[in-house]
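Every protein chain except one is present and positioned as in the full complex.
And now, chain A:
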């Protein structure tokens, strides 16, 4: 691609002249493909424009691989300065007190200008201490939205649903008209439990969703979530919902028209724009469960942030701070947002995209930001912070699958999920007891 060539050219042009004088910063990320090219371009652009710093970015595999590589490197004393970690790894990173350098502290100590209020609250709240100090810099963030097949909805005369009751009725109507499996979703723990709870201002666990302490316990087996899972189960029995696998596996169902409603990340925008050519897709806010709340609260994000690791030369951290400030600049954020579908992390970048007319040329692309900033985040909707959460998401996947297969009732599945997940929380607590 031309971007990578440009980046390479920039890197080559910059390297010989400053190779000896410049301070080098290592940046490990998990962005493959087009996302990786843009990420590397940021590093190259920063290095080319800076007199004394150079950032070397390296792709280290998927999120899990990148995180485990960084941990292994840290244990060997070879850690990178910056590592990209997905949101579910937040508790693990936070608990590693001697290993991480909180971003806000880094900015202050290196004398780099930093204004917390410039960032979108719903984006950074996931990554702050209970006192509000920012720990890691959000890089790629998205939120689940309701994707729908606009062409099919228009054809069948179905209005875009705003509530779960409307969605269920619309799915039934579509089924009658011959749509195979009208509704599906991906990343089920994130979209149907974590975000369902935040959207309706329900806690998923005690102790402010884990923000206030490691002695947190899950509560997502409450009646509202149970009713919600039971509703989807019922829709499955009626053929209105079909489970299409973990993560984004069910994407094919939406793209080939088998499903016309799909709840998953707003970051699917770029891919859809390429792959869906013979009909029109659109996105809207997640449905509201009117039995639980009168109005939605706000959604929570998914994605990854940049963590700074300790243990390198003190002088190098100035470069780290400046690179993070560079990434937060409105132009860079707006570019990232508009090319990838991830949300911008600063209000300025959001404003800039609006001024540039991006939301008029690509309608609906601000759905995720609107959802995230719908209200001031509450303790239930600012995010989650649970240890061993990668494993806990697997547990939730397994138990929900048992529910979709009809092997367990919604109540049984969620009770077991909570029980198994709590055991993992206790294990994390024991490992990190001081």
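One rule holds in what follows: a residue touches a chain if its C-beta (ideal position, glycine included) is under 8 Å from a C-beta of that chain, and two chains touch if they have at least 3 such contacts; residues count from 1.
The rule is short, and it goes like this: contacts and distances are computed from a predicted model.
Between the names "sn-glycerol-3-phosphate transport system permease protein UgpA", "Electron transfer flavoprotein beta subunit", "Sarcosine oxidase subunit delta" or "Glutamine amidotransferase family protein", the one given in UniProt for the chain missing from this structure view is "sn-glycerol-3-phosphate transport system permease protein UgpA". Set against the missing chain, the residues A:38, A:55 or A:71 yield one that touches it, A:71. Only one residue in the set A:116, A:234 or A:427 touches the chain that does not appear here, and it is A:427. Which of A:109, A:258, A:316 or A:329 touches the hidden chain is settled by the complete complex: it is A:258. Contact residues of chain A toward the unshown chain are 64, 67-68, 71, 74-75, 92, 95-96, 98-99, 239, 242-246, 249-250, 252-253, 256, 258, 388-391, 394, 397-399, 401-402, 404-405, 407, 420, 427, 430-432.
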